[in-house]
Structures are given as structure tokens and as C-alpha cells.
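Note that this complex is displayed minus one protein chain, with the remaining chains in position.
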Amino acid sequence: MSLQMPPSHPFDDDKLREECGIFGVVGVTDAANFVALGLHALQHRGQEAGGIVSHDPVEGFNSARRFGYVRDNFTSQTLMKTLPGPLAIGHVRYSTAGSKGAAIRDVQPFFGEFSMGGAAIAHNGNITNADALRRELIERGSIFQSSSDSECIIHLMARSLQQNIPERMEDALRRVEGAFSVVAMTRTKLIGVRDPLGVRPLVLGKVGDGWCLSSETCALDIIGAEYVREIEPGEMVVISAAKGVESVRPFRPRPSKFCIFEHVYFSRPDSIIGGRSVYETRRQIGVELAKESPVEADLVCPVPDSGTPAAIGFAAESGIPFGLGITRNQYMGRTFIEPTEQIRNMGVRLKLNVNRALVQGKRVILVDDSVVRGTTSRKIKEMILDAGAAEVHFRIASPPTAWPCFYGVDTPQREKLLAATMSEEEMREHLAVDSLKFISLDGLYRAVGATEGRKADCPQYCDACFSGEYPVAPTDMIAKGFQLKAAE
Amino acid sequence: MSLQMPPSHPFDDDKLREECGIFGVVGVTDAANFVALGLHALQHRGQEAGGIVSHDPVEGFNSARRFGYVRDNFTSQTLMKTLPGPLAIGHVRYSTAGSKGAAIRDVQPFFGEFSMGGAAIAHNGNITNADALRRELIERGSIFQSSSDSECIIHLMARSLQQNIPERMEDALRRVEGAFSVVAMTRTKLIGVRDPLGVRPLVLGKVGDGWCLSSETCALDIIGAEYVREIEPGEMVVISAAKGVESVRPFRPRPSKFCIFEHVYFSRPDSIIGGRSVYETRRQIGVELAKESPVEADLVCPVPDSGTPAAIGFAAESGIPFGLGITRNQYMGRTFIEPTEQIRNMGVRLKLNVNRALVQGKRVILVDDSVVRGTTSRKIKEMILDAGAAEVHFRIASPPTAWPCFYGVDTPQREKLLAATMSEEEMREHLAVDSLKFISLDGLYRAVGATEGRKADCPQYCDACFSGEYPVAPTDMIAKGFQLKAAE
Amino acid sequence: MSLQMPPSHPFDDDKLREECGIFGVVGVTDAANFVALGLHALQHRGQEAGGIVSHDPVEGFNSARRFGYVRDNFTSQTLMKTLPGPLAIGHVRYSTAGSKGAAIRDVQPFFGEFSMGGAAIAHNGNITNADALRRELIERGSIFQSSSDSECIIHLMARSLQQNIPERMEDALRRVEGAFSVVAMTRTKLIGVRDPLGVRPLVLGKVGDGWCLSSETCALDIIGAEYVREIEPGEMVVISAAKGVESVRPFRPRPSKFCIFEHVYFSRPDSIIGGRSVYETRRQIGVELAKESPVEADLVCPVPDSGTPAAIGFAAESGIPFGLGITRNQYMGRTFIEPTEQIRNMGVRLKLNVNRALVQGKRVILVDDSVVRGTTSRKIKEMILDAGAAEVHFRIASPPTAWPCFYGVDTPQREKLLAATMSEEEMREHLAVDSLKFISLDGLYRAVGATEGRKADCPQYCDACFSGEYPVAPTDMIAKGFQLKAAE
Partner (left out) sequence: MSLQMPPSHPFDDDKLREECGIFGVVGVTDAANFVALGLHALQHRGQEAGGIVSHDPVEGFNSARRFGYVRDNFTSQTLMKTLPGPLAIGHVRYSTAGSKGAAIRDVQPFFGEFSMGGAAIAHNGNITNADALRRELIERGSIFQSSSDSECIIHLMARSLQQNIPERMEDALRRVEGAFSVVAMTRTKLIGVRDPLGVRPLVLGKVGDGWCLSSETCALDIIGAEYVREIEPGEMVVISAAKGVESVRPFRPRPSKFCIFEHVYFSRPDSIIGGRSVYETRRQIGVELAKESPVEADLVCPVPDSGTPAAIGFAAESGIPFGLGITRNQYMGRTFIEPTEQIRNMGVRLKLNVNRALVQGKRVILVDDSVVRGTTSRKIKEMILDAGAAEVHFRIASPPTAWPCFYGVDTPQREKLLAATMSEEEMREHLAVDSLKFISLDGLYRAVGATEGRKADCPQYCDACFSGEYPVAPTDMIAKGFQLKAAE
């Protein structure tokens, strides 16, 4: 089925993109309002579309799914009145693992009516055996509504032999491979699950007499909820107003592999992961970078806005002054018509402008979070030089991104990743800068608190995008011809 | 006439707001595309609406006026094709000095057909005798289309006895009191004027074979134009592709009174005013503040985003670490439905979140650009304390704002200004913070480059919002009962 | 799931309403354009929403579903380009037998991906055992996307053991009770089916080298197709560009029961049913009425627009002049705000106005197609009297509507039908008119060509709405407590 009205995307093509944020709440009046606020705080995890399902004892299940920002869609009194009840879940997404087209039927949460009542689910992550599951389900007579990998879960639940919904969900998730954090709901229960490796985040909060689940703690803050704890890898919590939080363990235990890129870029700096401030981790990455790859210079300048904490750390550690050499246009846009006489780097100019007076004649250290395709880095370098900088040194707050992610992150194909085809020196030449240094994988592990660095035999995090070591085999992708890293 | 569809405004009520940005270009292919880009770069000067008028030798004058952001309106190929020609001007506005309602007919540029051809004008500033002029013009049979003070100019031009449009404009502007920078166009000429005091900015740039006029230099950067010079106070430039730039002086010379608040808040940090980087000036204000009002503390934290340069300066001068203790939600919104259980400071939470891990237990210096009503300052202070800060010290990068502006800035009535009714100590108590210090007027003058400080007998800038000394009498306002500061 | 944005409906509440029109075409370039035209011609059968699915060998299946009129939705080049290919089907609907709310997911055609490829179906009629089927399918693990009874068909197909889609459709439709005409498509075939009784219409046409299926012949005319024949009751045709039309008979033969109300009101007057012009049949009903229930009068006036052909027939037979005493506002609307001083019959006035000069002092015969609730009839009578008519005589071109339809027509509950609770004389008193006469059931049969009248033991048509004799038991409704007519 086809593409209709794909909304334009405000972000650059030259970043990895988290694909989803999920939020749920039970035991409060007008739960959907809380969910709308929570999703607003998680908007950085998915800007394309959002959806909310609520349940009310009288009105039953209701849902609304919309393209665009939460603030533009889920703030009208008219709409929110159609989502009554004390229990609701929601989802924001960038795009699905399915077809490239954007269709409203791909927007989660997904809903299914079973003989024992309805259930809705919202999924953050990616199912690596979704193609195989889909084929099997269609053979058995299931009709798929969407192109989303996540829809497999609800069909597996529909066919489960178990007699209640949480058990059907356990049954379904045992068939699923890959990375998933799930928030789901029945008529009375809020359910949260993380996959056995705990790749994607999910936290539990307490709000008034009720409970909530969220991808990140920053969404607890916005509704004034108290942070309780993280859902553990492989844990399933079933929460009801009546019985509170019950925890079960549907999966065989495995060593945890939390996504290290959540620390580097995906999560908001004001969130707390594993007891650590994301902001502080990023600042610490800057400190490590300054130790690993010092350089004489006059100015430490962040590439806005994600490079800022690392730049602050780099400046503090190096003693080189910190300054905002690049201004971000907060009214970003990118579809302006180019005037007939060509303007160099117009795409970047719409979003960024160099503070000419600040950089002129200076040796500038640019601190950025990552290099993906390298296209933006090149343009920024040119702008800085055009403005009269004497030297440009890139310091990157993550190791070279050389492998695609199959666990719920939008990454280019491997051949588009600069680091997949070039050495660090080749990249420096390609970007034509005076120096280019990435933080080491060990430096990154130290910055996130693994003081001993990365354990090569069993890394403490999922770092497949840097290392090529995939903790879960990407079944569907291998079937399509993806080559894993050769064993060494 | 009435209010229809007032667009919501993304900014806080607790700031002074620049009311307009203007831009014009002549001598390029498809001038309107350049104007759209220029207005995008000036969007911070007015978010409510924008308009563009273009002229083409074959198609004549064309115009488009829209509510909302430039990026949302002036990027469609369909629309931009309706604005052909080598000459165009544009305007973004927050609101007019007229009725509070928002009507598309109040959106500039204004256009008038005269016997010698059409002209369009865009105005940044405020005409302080607009009421009196309007009454006079209506008596003579003019019909006003809008509630805007700026419309007086085009009616005065329509009635001028002069035989060409630039002379009619001189004629008209001699009747006008107040602050104005104007960009105008005839079928062949681009015209720029600043009032005799030069209160509002206007700069000249060179783009390819053509010329452009802009409120700020940041809009020259986006189209790759070269900065030439500022239009001088009391100067009028008439620019054509054929004859280049001609300069005339329609007004009696007076001492310059540029708006000092452009340095503090209105202009973009990457603009250059009077040869000085705005960013650098703001950083310097932070340095001066640290010298004037030091305090022992653990963290210098900007109130995002406008307080950041001063905070960087304060941190550098004081040696106290700089850190982003407050995170701004880039998907700002403010009309969410409040859940039934009240959330404290929800309005602020939609935009800002405190980085709890960073501020906990710390003595925090919050650096903000100004205090207007003080409502936001109170809420931010509460959020910081809720997050566990030990002490909160406010340092403000401008003197107390005690007087309204009548020169094109949206300010509350005098009684709503915190500083109009309270001393600094009373404000501190009102905000309930450990200390509150404003930069001194002399300190501010030093930061903007007046090393000798403010000349009391003839201040080098308009600083009426701080001092109550209005360089042009606000005629209409006095007629409505406004009380000037008593002579001392 | 809930109601969002129910589109307002332009028709009166006081009519029976056909619920669907269906159209399909194969073997032409850009089939979807033909379908859009066909649906436009069938718009009278469903105004709420429309959908089209097309298939192209390269682009696969594509679909678009929209609320509102075909002319407003399926005319944009942008949209139609997303529906390429030589094979397409479409559907317009008033509402489904499902929940009262309008949701885009209830809009047909429905699509399912099976292991042997995708299929789409569009359904006109009503499945009388849909509730039971739905329960059974959910038990087996099917997830329903909509509240439509028609969705059962695609799920039954998904679970069929047969190995090709037409056989799966046979398999599915054998489980279905009720009235149905179906147009369906696979990647290469267009399929049409009518239920064994042939309650709803479906005709076959030839267009260029291709073939089409349509609810009515008027949609063949708009695309310049040649009428071939009607699909027979109980027949299934499978049409491909390669093999042409193949006919199969999946059901046990039964006597035909075509809906007689299609002749009275649903079908367009320029359509041909069973070889008879609908216009001519309606004119003939007027002739029969004039014979059965003559009255002395001065003017025969149709209730616009559906009463017109019968009024022409009545006038011709009676010799009383025909005149347009009621003018219809072609810019119909019905949601105007009522001015404070109440206007009598304002709802009717928005649509109709009496031609005062024509009716004044006259004895007026009003000819209408049916009386359902009687509310509109009352208001029209009042307007005619207000305008000065001397007498008002109603002549109704159908027998009293005393029973609801369960075969794809929107009827009020039985107790809301005027004729269910009142005798003809009671109705006359209720409407307060000088006389009120309905055509007899035998007269109606004669008018549709059954010269011998109705065969009481085995009526030639479905006339359940008049007689209460339902040719298919309304299983779901009986389960909900509906009382069949007592056997006599």
C-alpha cells in the first residue's frame, strides 16, 4: 500500500535517529492528558507521528493517531475529551521498520479485540525476525493492517492459547527476537516489558495514586511523577490500580546490553539512565576526549545543540575558552526555494549561522556528537573557514559509526556510513580539516561509568554500531544478504 | 473590526518583544526568494505574521501576506511563483501598535497605487503621533485599511504634492514622529530610511550584482550577501539596479540614540551592530556582572537560551563552572490541557526541565537577560529548588526594566513591570531568592563599548526602558494619560 | 473505538437510505480514474465516504480512502497518480452496519494480504449473521480493523483452505447470510458476485478493451461503457484482461428477490433495472396512483426531487396541471445558526421554498416517494398551507413503510416508522392533510412490470419494508430481540 502525505522531517539526514518513545499511565483521572504531556517530553524520540489509546469503564477503548507533533495534535480539548478514562498509553515514532511510506495505519499504539477483551500495545525497538513471523501469521490467516514490524506482537497475542492478556503477551514475546521495550494496556491493566538484553530503556514512575511507564525520566518530570526504578532487562510488570505493580520474568536470563548510543545522543540530557545523568555523561565524554586527543586552539565550539555538553567538558578539561561560534536558527526549516544564483551550503544556512566575529582568526575545536555520513560536518567546516577561522579541529563524542543498527534506530545502509569505508585519517582528508579525533570505545565506556573500560569478551553495552558485534542476530537482514563482521 | 484566528505565540509573556523585522533586495533574479530567506533569518523579530511584495516589469506588483512562520508559508513553489521579479521587500511582525486583534490586513508591507505608480513599504518601529495623524488623514478623506500605525506613512505619501515616490516618502516621514526604520520599493527602486535618532537598526548588503537592506546582519549571512555598512540615523538610501546606492538626508541632524536593548536581547547573537558582535557584547555583560556582583557558588547556569552568552562570560570571569542546569524542550508548546490533579508550574515545564542531577546540592547562579514581570523567574527558581539546589542567585544581564518602550517594542503597561513598583531588594524578596543583582546602567554601557560609561547629559543610546528618559516624546500616549518621569 | 470527525450528512433524516455503491474496472489504462468517475455517478448511493484500491504490476496495490464526496477527493492529480494500474475497484458508502461513529478504517474497499497475494473487496448490502461470524473469527485469532459487517468476508477468505482467491471468496461467501453484491480484485482479476436472492443490483459493462462492474447503469454511461447484462442472482463472475468473463455459480439456486425499493427511490431515474427504465417505472407508479386514488384538484406538485417522475405520471393520467410549487435550494445546508427569534420550519426552509404565487388558493396534490417518520411531510404541508393553498392532498409513490430493512438500507427502528403504529387514516390525521393515499402493493408491482400484481405465495421482489416478509432471516437482529411478523 502506498505513500500518502509523508510529513516532512525537521531533522538532518546526517544523524542516527531514535525511532520511538513510549509512555503509559494508570490510576489517574483523564490519563490521556498525562500521556500527551509525557509524549511531548519524549518528542525527540520520534517527530513524525503520535498516537494515544485510552480506556474508560463506560466509554470503552478510544484512540487517536496523528501525523505531526504532540503539541499540535494532542492539545485540543475536543480531541482529548474523546480519550476519557483512568488508563492510557501512547507512542511517538520517527518511522517504522516497514515500508518507507508514511501511513496513519502504521502509527501505534496497535489495538486488537480478543475474546477476553481488547488490548493495545506500543513498541520501542525492532523485531529482527519480523519478516519470518509475518509470513507465518499470514499463512495461518492473519490480516495485517500495517507495514510495521510491531504488528506481529498483537497477532501473536490474538492466536495465543493462553486465557488472559498478560499471559498471551508473554506467549507472543517469546516468539519475538530483537530489541523491544513495550508498553501495553488491557481494560484494567498497564503492562511494561523489556527484552532480555534490555536494549531500549523503560522506567517506572509514581504519579499521585497511579503509576506510569516511560522511555525516559524526563517525561516523569513533566507530569511531576516520582522516579521509582528502571524496568529490568527481561522483566514484565503488570500494573493495576487495585493490585499495584506485579513483576514477572517471562524470559531466560541473559547479560544486559543497554544501547550505549542512548547516552551519546538519543536520550535527553536531563534524563537519568542507570542512575547517571545523561548530561554529566556527555560532559565526561568531553573530558575523556580532551585527555585522549588534546590540541592547541583558541576556542572550543559545540556543534549545536547536541555537542554542547561534551564541548563544555572538553573546554573545562583543556582550559581552552568555550564559546558559541555557531548559532542555531530556532525557526528551522529546510524546504526553502533556492534563489537562482546558487547559495553555497544553503541547506545548512537555514539552520545554522557562524558567529563570524567570534571565530575570525581563531583555531577552533568543533565538538560534535557523531559523524554518520559526514555531509553536515563538511558544510559546517566550510562555513567556519569562510568566516575566517585559522584552523578547524573536529572532536567527536562517539567512536566511528561503522555499522548499522537493527534494534530500533534509523541508520543508513552500511555503505553510506563514512566510517564503514574510511579510516580516521581518510575521513580527516575527506572532511579537509586540520585534525579529526573520535573518542575511543574504551574512553566512551569510562565516560558512562565503566571505569575499567569495555570488557571485550562480554561488552557491558550494545555497541554494535561501533563494533559490529550484534548481541542478537539480525535474522531478517541476514536473509536479505547483510554480511556480519567476519570473526577475528 | 474584529479579531479572527489570532495565532498562538510561542514566546513567553514575560519578555520584551521586538515587533518587526524588515528586508528588501533589488537587482537579483527572483528577489522574493531572497526576501523569504532573509525574513526566515529575522523570524526572532516577529513570529506572528509575514508578508512579501515583489515587482516584475511584466507581472507588475504582487504580494502575499500570511499568519505564521516564514518557513511554513513562503517555501511553497506555488506561492513563490506568484511573486516574480528582481525587486522585493518583506516584513515579519509580532503585532502592531493597533488593535489587539490579529487581522491579515494589518500584515505589512502596505501597498498604495499612486498616479505615478505603486509603492510598498515595510516599517520597523513605532510612530508616536500616529493617532493624531490618522485623525487628520480621515478628516481629509483617507480610508484606512488596517489598525496599524505604519499605514499613516502610505496615506501621507498618497497625499504628498511631490512628483516622485522617494520625494513623497521624504515628505511623509517629515510628518512622522517616533522610531522607524523603513524599507520601501517602487517599480524600480529599493528605498531604506532610518529615523533621525536611528533607534531601530538597518544595514546595507551587496548580493551578487544587487543590493539588499536588512534589520540585522544575520540575514545577510543566510543569503551569502556581503555586509557593506549601516544605514545612518536620518539617512535615506535610494537603490536601483541602474544607479546603485544614492544617499539623501531628509531630516535635521540629531544625536544618535540606538536602542540599547537590541544588544541585550532583541538582536541575534550572530549579528553585528556598530561593528560589535552581539554575542561578544552579551558575553562581556556577563563579565561586567561578575565584576559588579560576585557571589560564591558552585555552578553558573544560563536561563535558556538568551541568558547563555552572559552566563559564559560570568563563568569565565568568576572561575565558577558553567553548566546547563536547565534543558529547553525544543518542541515547545503551551496549550496542553492540564490534567485534573494539578501539576505545579506546568506552563514552565512544557518548555524547560531542570537537570536535577546537575543542580542537586549546589549553589546555583542563574543568569537571565532581563526581568520584566518576574513571573517566569519565580517559577524557574521554584523548579531549581525543587530539584535540590542549595542556593539560588539571580544575575540579570540588563538593568531593571522600569519603563515601557514606545518605539516598536511590545512592553507591558508600566504598572505590570516589576521594577516600576519595587526596589531591587523588594524584587529579591518577591522572587524569594538568595540574591538578585542587575547589571548597572554604566556597566551595560561599558559592555557595549562605551568605555567611559553612560553620558548622563546626553546618553549615547536610547535606554528609556531603564532610565525613563524618552528621546522622542510619546505624543499619543501622553494624550492618553501616560505620565513621564518627573524632572529631577 | 471512537468517533472522530463524523462528516455531516446532506440528506434528510426522513428517508430510507441506500448504504453503498460499488464499481470496478479491469483492462484499461489508469483504471482508478474510471472508478472515480463511476463512483461519482453512484454518489447518491452513499455520500459519507469513498475509497479506491488499484493494482499495478510494478507499483503493486495502492489505496486511498476519504470522507466526503468523490468530486472533492478523487479529482486531484496528485492523489490519482498514487493509484496507478489497469485494475481498480471502489466504494461509496453512507454508513456501515457497525458502530454509529465514522472512522476512516470503516471505509471500504477492505484489503487483505494472503499467502498467494493480496485481495480487496467492496460490498453493497448487509450480512445478517455478521455478529456471530465476528465472534467466531475473533475466537480463532482474527483481529478486526473496523466495525463493519463487511470485514467478515475478508477474514473468512484469509482462513479459507482453498488455494486461489476466487475459490477462497466462494468459500467465504457460503458462510455469509444476508444481501450482498460484491466487487473484488486480486492482482489480475476483477470479481463480481450477487447473493442467491439477488437483493442488491450489479451490472456488467464493456469499456474499450476492458470490463467494468457497477451497482447501476448510470455509472456505465458516465464512462461511455456499453451495458452488457446484469450479474444474475447467485452468480460470480471472474474477469481478467486475458480470459474475459468467466461465470460460476457458488450457491444453491433460489428464487430471485430483488429490492423493490431500488425502483421506488434508491436507484437513479436514468438507470435501467431488469430492462426497465427507472424513470418510466416511477412515472407509471404515478399513473397507477392516479387510477387508484383520484382526487379533484388544481395542481399536481412534486416534492422535489424524488417525487417528480410520479407527479408527472399522476398529472398526465389525471389531467390536472403539473407545476413546480416547491423550489429546492441547490446550495443545501442545514447547520445554520437559528436567529434568536424563532423561525418556523427553518430546517426545511434551508432546502425548500414554496412558490407562493403558484399554490395560492389552489387545491394541491403533493406527490412524494415515501413516508418514513412523517416529520418532513408535516413541515411541507405547513409551508404549503402558509403560502395560501386551499387543500393539500398527499399521494405517496410507495406503500406504507412499516418494517425496517436489514439488507443494506438505513432504516429507523420499527417504532419510529409512522406506518408501523398508525393506520392510513391515523396518518392522515397526524399529518393533518385533506387526504393521504399510498399506492397499493399490487399497484406497485404492476408499475414495475408485474402485470399480474404481487404473487402472495412467492413475491417476485423483496418487499419486506412494506410487507414484513423477510426472505432471509435477520439472525443477528432476532438475537437482539427483533420480533418478526406473526404468521397469519
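Order of writing sets the chain letters: A, B and C. Residues in each chain are counted from 1.
Assume contacts are C-beta pairs under 8 Å (C-beta built on N, C-alpha and C of every residue); 3 or more make two chains touch, one makes a residue touch a chain.
Computed from a prediction, not measured in an experiment: that's the story for all the values here.
Here is the thing to keep in mind: the chain we left out touches B, C in the whole complex.
Across C:Val58, C:Leu161, C:Ala242 or C:Ala357, the single residue that touches the chain missing here is C:Ala357.
The chain not shown here is touched by just one of B:Phe114, B:Tyr227 or B:Phe482, and that residue is B:Phe114.
Residue B:Ala158 is the one among B:Ala158, B:Val228, B:Met422 or B:Ala450 that touches the chain missing from this view.
In the complete complex, the hidden chain is touched by one of B:Gln43, B:Ser142, B:Ser214 or B:Ser467, namely B:Ser142.
Contact between subunit B and the unshown chain involves residues 1-4, 59-64, 79, 82-83, 104-105, 111-115, 135, 138-145, 154-155, 158-159.
On the side of subunit C, the interface with the absent chain consists of residues 28-30, 33-34, 36-37, 40-41, 43-44, 47, 69-72, 74-75, 77, 80, 207-208, 218, 221-224, 268-270, 272, 276-277, 279-280, 283, 305, 308-309, 312, 316, 321-324, 327, 329-333, 335-341, 343-344, 349-350, 353-358, using the contact rule stated above.
One rule holds for everything that comes next: only the chains that are shown with their structure count from here on.
Taken chain by chain, the contacts run in an open path, each chain touching the next and the two ends left apart.
Put simply, the chain closest to the centre of the protein, by Cα centroids, is A.
Between the chains A-B lie more C-beta contact pairs than between any other two chains.
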